[in-house]
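Structure first, commentary second.
Removed from the display is one protein chain of the complex; every other protein chain stays in position.
Chain lettering (A, B and C) follows the sequence in which the chains are written, and residue indices restart at 1 in each chain.
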Amino acid sequence: MTETLTIGKALNLGLRRAMEDDAKVVLMGEDIGKLGGVFRITDGLQKDFGEDRVVDTPLAEAGILGTAVGLAMRGYRPVCEIQFDGFVFPAYNQIVTQVAKIHARSKGRVAMPIVIRIPMGGGIGAVEHHSESPEAYFAHTAGLKVVAVSNPVDAYWGIQQAIAHPDPIVFLEPKRRYWEKAEVDTSATPDPLFGSRVVRGGDDVTLLAYGPMVKTALQAAQAAADEGRSIEVIDLRTVSPLDLDPVFESVRRTGRCVVVHEAPTTLGLGAEIAARVTETCFHSLEAPVLRVGGYDTPYPPSKLEEEYLPDLDRVLDAVDRAMGF
Amino acid sequence: MTETLTIGKALNLGLRRAMEDDAKVVLMGEDIGKLGGVFRITDGLQKDFGEDRVVDTPLAEAGILGTAVGLAMRGYRPVCEIQFDGFVFPAYNQIVTQVAKIHARSKGRVAMPIVIRIPMGGGIGAVEHHSESPEAYFAHTAGLKVVAVSNPVDAYWGIQQAIAHPDPIVFLEPKRRYWEKAEVDTSATPDPLFGSRVVRGGDDVTLLAYGPMVKTALQAAQAAADEGRSIEVIDLRTVSPLDLDPVFESVRRTGRCVVVHEAPTTLGLGAEIAARVTETCFHSLEAPVLRVGGYDTPYPPSKLEEEYLPDLDRVLDAVDRAMGF
Amino acid sequence: MTALRQATEVVDPVPGASAPHLPQQPDLVQLLTPEGERVEQPDYSLDISDEELRSLYRDLALVRRWDVEATALQRQGELGIWASLLGQEAAQVGAGRALADGDMAFPTYREHGVAWARGVDPLDVMSLFRGVDNGGWDPVARRFNLYTIVIGAQCLHATGYAMGVQRDGSEDAVLAFLGDGATSQGEVNEAMVFAASFAAPVVFFCQNNQYAISVPLERQTRIPLYQRAAGFGFPGVRVDGNDVLAVLAVTRAALQAAREGQGPTFIEAFTYRMGAHTTSDDPTRYRLASELEEWKLRDPIARLKAHLSRDGIADAAFFESVDAEGDELAARIRTGTVEMPDPAPSSMFEHVYAEQTPPLAAQQAEFEAYHASFEGGVER
Partner (left out) sequence: MTALRQATEVVDPVPGASAPHLPQQPDLVQLLTPEGERVEQPDYSLDISDEELRSLYRDLALVRRWDVEATALQRQGELGIWASLLGQEAAQVGAGRALADGDMAFPTYREHGVAWARGVDPLDVMSLFRGVDNGGWDPVARRFNLYTIVIGAQCLHATGYAMGVQRDGSEDAVLAFLGDGATSQGEVNEAMVFAASFAAPVVFFCQNNQYAISVPLERQTRIPLYQRAAGFGFPGVRVDGNDVLAVLAVTRAALQAAREGQGPTFIEAFTYRMGAHTTSDDPTRYRLASELEEWKLRDPIARLKAHLSRDGIADAAFFESVDAEGDELAARIRTGTVEMPDPAPSSMFEHVYAEQTPPLAAQQAEFEAYHASFEGGVER
């Protein structure tokens, strides 16, 4: 069964399938009911599954996550929508001190199968707080897992896998790519949730990305190919745990590595990846791992976001610098 | 004027002097008044400066930081005490979306001279949430500055410099070292707030630390010296901005670098430092930058904290590995 | 379980619904009926000149004209988004005009009417929605904070500011705006805790426009919102938010109480968002057209116009002159918006800190060099 789906629609169908498969799945969030969410990811679900399973909550993110913890303790599988990346912070205490720690605190007696869906990243011309990339805050937090999908296939399967998984998962959705389309075979056997994937082979430089930046990386690789340069692109897919074995394998061949993400560069995922790749592939590296990230500034007003966000040119510039070492 | 002071007492005197120097300085926090704070850092200050300047707040960290923002807008210089590192998260939204961004949001029209004092780190045999090292969460946040003092001299001067500084500063106090003593010359000219400092010279390996781990690093260097190995120790003093020039200079000489901190290793400060040192000193490095950090687990029950925390042995083990590359 | 039920004062579980077993909920404070008839409220007397009445009307009309223009500009792609105040003009202008010069206001993202009353240039608001900056006005000079988009965060800022006022021994008061949805946020409730505890001179002005995007009021509270304050130990009052005179009188009284050291007040301005939540929203998904029709009968501007006309306070010439002024204003807003220059790219590095850090300075320098490399036309 193959369908052409946008990322948004793939998520919607994946949520629907997860709810059909398991009556304990409960969606919670602001405006996810009648409105179907501001991005319509939950469109139609309240109508079909009722108000007890698709819950429009009061306007309070700590409340959403905190009650999700209680629901999980009672045997439910809450899927929480945070309306925009910049609004996850009121829930930060619940996420970091409770969601992430309860399994360890209880020595495994209490599981926290909570999925926290967050539309992530910039590029949609929005006002403040609507374009952020908070993944490093979560990846630094033991007890959480963090997934960042980049395409409709992973969106469709990933959301179902995340919901079925016993650990809490921050599930990052590439908001500016919600409308990107691909063929999804809804009867296929999906790739495992926590694994990176080589999405384009190459020999000169290893280029790493996740979520919204995968498309940018692929465009850069194509442009580089036109100039005769061969770039291997790896979609990390999961940022915690990082699956770096395919990266190490690649870097041992290419000797060069560039990581790209929208989040501020300092202490972004690129820092961890650079450190790990260097530790593991030290003698293979021809150049330091280079990072292309957002600048260490608040996300700027939207008229400047094109300047702020890594784009094809900045990626290629880093590739040039890596080659020039 | 030289006095022997503990870090705790140095902070207390520094706060007192800052309050004498500027009537706009207001301390806020839980139990900082009559009790003088659970670590007595504000001991005696409410008695001498009154309840309007040493404010026992309701039990709400977002409330403390959020009202501090308003006080700053009205021209005050709030110094907020967070009782323990693990309790800063309810204030996270205010810190990340407001404190850090208001100067940029207002194009420089509104300054945020707020100091957020946090007793940081483990080693005191405490229960859950009382031993954490949240610095990376703040160092990844543009708009904040993050200082981590390691000794009475920096404590005494640093707190005054931080209060006088126009930007918001997360001021991390090495809680298990509160009782460590040193001579403080209270009439000296202090070193600048945002700068790292070579605290022990050496030629074989560059060892970086900040806050509570500086002492551990120095002990390790001493032990290594006894084995004939020469370690240069740098106290970073500030983790955002990082002052890495002295580090680069050192690594160019030693060719080897080890970073130590208590925070979980993944995406801890060590990651950023490793990435930056490698970018800048690529051709000088004889070994990858190695990290000695907390494990990627929640801070464990106190009977296990000795195992969790980097200690002299683990630092020396990393030094050995760096030398063995 | 009647015992527990009696242990506290519970009033109308659902606003508007009758609950005969419970004490009657006080009426809305109203000084002007929907038909424009002036009524007296001994507790909130308002001595107001004809001149002032006309000027209030002018504010309401011009603010609506601005809003209409902004919505059109967004449709034409000149703004990224627009948060319309349609229907809430009286609540905002009434509250804004209640402020004394030295008072400070903390808006959400929808208080264009308050911005206007504080003398903010509409273009300095447009620049935010165009994506040029986060608001172009000087919040200190205008005594009107920048818009705060994270729901409720500003309520704590307002309370802290009011604590500063107390320390200054000043008679300024502070007005914090919030929506009905915002009342569920923990930080907003903490603001009420702090305000009560310190008897801070702050007034919480809640525009209950019945919705938080698609979520109706009933999800946030089962009882009238103004009663929230009682649980924190300070007064709450519900005012007809479509009656500019009542809003003005009640807000003035609350600010005066704050000034006099009586501590905080919570005002619920009962109103309706006649437009979409923002230009990105589609309200047909969650509310009936009939509801809007009913609220149109309580239109805040028509109401004041009826009053001015029936009492002979303003004539056709006045209304025409306001309309003309509105058209001029709209033209100025349109031109100013369309011609607004983009910010300089490297400006994003400039105000991150009062004292820029060396690493950020280096990043900025690299950015500028990188940019310059394209200027010779070597762009890929």
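Note that a contact is a pair of C-beta atoms (placed from the backbone, for glycine too) under 8 Å apart; a residue touches a chain by one contact, two chains touch by 3 or more.
Everything quoted here is computed from the prediction, not taken from an experiment.
Peer 1: Check the whole complex and report which displayed chains the hidden chain contacts.
Peer 2: Hidden chain, whole complex, touched shown chains: A, B, C.
Peer 1: Per the definition of touch given earlier, which of B:A182, B:V198, B:A225 or B:L312 contacts the omitted chain?
Peer 2: The one listed residue touching the chain not shown is B:L312.
Peer 1: I'm checking contacts with the chain that's been left out. Which of A:N12, A:T42, A:T57 or A:Q83 qualifies?
Peer 2: Of the listed residues, the one touching the omitted chain is A:T57.
Peer 1: Per the definition of touch given earlier, which of B:V38, B:A164, B:A182 or B:V198 contacts the omitted chain?
Peer 2: Missing-chain contact among the listed residues: B:V38.
Peer 1: Looking at the full complex, which residue from A:K9, A:H129 or A:K145 touches the chain that isn't shown here?
Peer 2: In the complete complex, the chain left out is touched by residue A:K145.
Peer 1: Tell me which stretches of subunit C touch the chain missing from the display.
Peer 2: Contacting residues on subunit C, toward the hidden partner: 1-10, 13, 26, 43-44, 183-190, 193, 196-197, 218-223, 226-238, 250, 253-254, 256-257, 260, 262, 265.
Peer 1: Over the whole complex, note the residues of subunit B touching the chain we left out.
Peer 2: 30-31, 33-36, 38, 56-60, 62-63, 86-87, 89-90, 125-129, 223, 265-266, 295-298, 300-305, 307-308, 312-314, 316-317
Peer 1: With the missing chain put back, which residues of subunit A would touch it? List them for me.
Peer 2: Counting only subunit A, the missing chain is touched by 26, 52, 57-58, 60, 62-63, 65-76, 78, 90, 93-94, 97-98, 102-111, 142-143, 145, 165-167, 194, 240-243.
Just so it is clear, only the chains that are shown with their structure count from here on.
Peer 1: Can you tell me which chain lies farthest from subunit B, using the average of the Cα atoms as each chain's centre?
Peer 2: The most remote chain is C.
Peer 1: Give, as an integer number of Å, the spacing between the C-alpha centres of subunit C and subunit A.
Peer 2: Averaging C-alpha atoms per chain gives centres 35 Å apart.
Peer 1: In angstrom, rounded to a whole number, how far apart do the mean CA points of subunit B and subunit C lie?
Peer 2: 40
Peer 1: Counting in whole Å, what is the centre-to-centre distance of subunit A and subunit B, each centre being its mean C-alpha position?
Peer 2: 31
Peer 1: Do you know which subunit B residues sit against two or more other chains?
Peer 2: 90, 93, 97, 104-105, 142-143, 240 - these are the residues of subunit B that touch more than one other chain.
Peer 1: Could you list the positions in subunit C whose residues touch two or more of the other chains?
Peer 2: 133-134, 150, 186-187, 352, 359-360
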